[in-house]
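Once you've had a glance at the structure underneath, I'll fire off some questions.
Complex shown without one protein chain; remaining protein chains in place.
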Amino acid sequence: MKQHRRRRLEERFFLVLMVFSTVTVLGSLFLILYTIIRRGMPALSVDMLTKVPKGGYYLGKEGGILNAIVGSLYLAGGGTLIALVLSLPIALYLHSHARHSRVVHVTRLALDVLWGVPSIVYGAFGFIILLALGMRASLLGGIIALALLELPIMTRGMDEAIAMIPDALKEASYALGATHLETAVKVILRQSAPALLTAVLLAFGRGIGDAASVLFTAGYTDRLPDSLLSPAASLPLAIFFQLGTPFPAVQQRAYASALVLTVIVLALSIAARYFAKRLTRNVVK
Amino acid sequence: MEATQIRIQDLNVWYGSQHILRNINAAIPARGITAIIGPSGCGKTTLLRSINRLLEETEGMRVSGQVLLGGVDIYRPGADVTAVRTRIGLLAPKPFPLPMSIYENVAYGPRIHGWHSGHLYEIVQRNLEAAGLWDEVKDRLRTPASRLSTGQQQRLCLARALAVEPQVLLCDEPTSALDPISAQGVESQLQRLKQDHTVVVVTHILRQARRLADNVMFMWLGELVEEGTAVQLFTSPNDPRTKAYLAGSIG
Partner (left out) sequence: MRRIAAKLFNPKSDRAGSDPRRSRRWWKRVALDKSAHYTMRLLTMATVGLVPLIAGALLWRAWPILATHRLTSLLFSQAWHPLRGEFGFLPFIMGTLWVTTVAMLLAVPPSLLTAIYLAEYAPVRVQRLANPVIDLLAGIPSVVYGVWGVLVIVPLVGNQILPFVSRHLGALALFRTDNPTGFGVLAGGAVLAVMIFPLIIAVAQDLIRAVPQGLREASLSLGATRWQTVKHVVLRRARAGVVAAVVLGCSRALGETMAVLMVVGNVPQIPRSIFDAAYPLPALIANNYGEMMSVPLYDAALLGSALVLLLVVLGFNVASRLAVMRLVGTN
């Protein structure tokens, strides 16, 4: 009987701990959102979103962070485009030509490992590439670094999306005499399109939020980027630099910029989830 | 026949809007073997799992009605589920050896109940013997249970279930994963166990039911159509559906 009470108590104790942990984890998200909204809202203005920094912006004078918003969209957009061009064929390859071969395991392991490489390392690697090419920090440099960062995220996302397609469907296509390529494009691609979009959006979200990889490679400027070879500002770095100034007014703007970035990333994340849900409706069972 | 061990009263089970068990009323006598037969999907497994409250592990299952064990409802508010399951054991169709050694598998039940007063080894030996496995494993008690053959694993699961000294043993197609020889082994252990346990066996094999059963329950589309002694039900079934099933024309 004593044993009985003891294990009931143990069960209770751990259940309470578990619920407490879950609430803590979920609560931390809400606390972050609350903090960013609460502190970012007051400094957010139309000017912030539509103007580039004027003289003395970092001392608290006029201007906005349009340079960073546009720069970030260019950087992440370019990086995502390159990553897409590379990862779609790889993901398809894993499920068509290379199916059942050892290559698949090795590639997945390599992608998982790349996925874990810290973004500062991608930044350093991008920096070395720039040095080797005799280039300076520029929009192109940032795009390359972000493409590398996004490549494993996107490819693994697509890989998993394609894996959800029933094997029978692919086999039916092969059985009709379709080649691997035809099956990949006409069956796999079509069936998994919404989920592939999910992978793209998630990768874009990671790219636009990453600071360490663009720190060395994209540089920073108060102007809008006008060519691939000129430096480009980015939102994460804008936040970082503004927060680093000693002026409270500028720090306020850092909070507002953080709010802008958070809204963009969360919107992407929610959109991605929406498309992922659509997949299950479209797949032929 | 002795007193009734388990009485099922107005038992209904829903899964979402699907009505899986309809108004089951039955009495399972103490000791002896009761066989539950019926076509696939008629609810045999569901009935069995509702008798030791394992059904509530499936999210979305709703149960109403009563299952009385020795006159006490196991679904009464405040009933201790673990006590119910200790008294009513369940043997699954597929063996699931726990991720530990052969010895630890059998010792698991007594341990979690805190009965380890020194003679754990004897408990393990006694129950492995009762399951007819002792001679095959006595020299390798410390090896992982997953190394045993499927037939041996199933007998290990039997020993494991017996080690918590249940009054009732529910067996869901206990031989369906086994070869004929192993199946025969399990059957003969069940024959021995019925001396002092109430054994309920779900089976697809009519000949197995004929060999083992003292009582038979026939189910059909979620209903309990007929119950009775084996002799009565097999020789002169009352319900036309039972007749048809036994003749092999339905199910």
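Labels A and B are assigned to the chains in the order they are written; within every chain, residues are numbered from 1.
Simple rule for what comes next: a residue touches a chain if its C-beta (ideal position, glycine included) is under 8 Å from a C-beta of that chain, and two chains touch if they have at least 3 such contacts.
Computed from a prediction, not measured in an experiment: that's the story for all the values here.
When the full complex is taken into account, the listed residue touching the unshown chain is B:100, out of B:100, B:120 or B:221. Contact with the omitted chain, checked across A:49, A:73 or A:98, is made by A:98. Residues of subunit A in contact with the chain left out of this view: 7-8, 10-11, 14-15, 17-22, 24-26, 28-29, 31-32, 35-36, 39, 86, 89-90, 92-94, 97-98, 103, 106-107, 109-114, 116-125, 127-129, 131, 148, 151-152, 155, 169, 172-173, 176-182, 184, 186-187, 202, 205-206, 208-212, 215-216, 236, 239-240, 243, 254-255, 258, 261-262, 265-266, 268-270, 273, 284.
One chain is missing from the display, and on subunit B it is touched by residues 52, 54, 57, 59, 82-83, 85-86, 89-90, 92, 94, 96, 98-100, 108-109, 112-113, 157, 160-161, 163-164.
By our rule, only the chains that are shown with their structure count from here on.
Subunit A and subunit B have Cα centroids lying 52 Å from one another.
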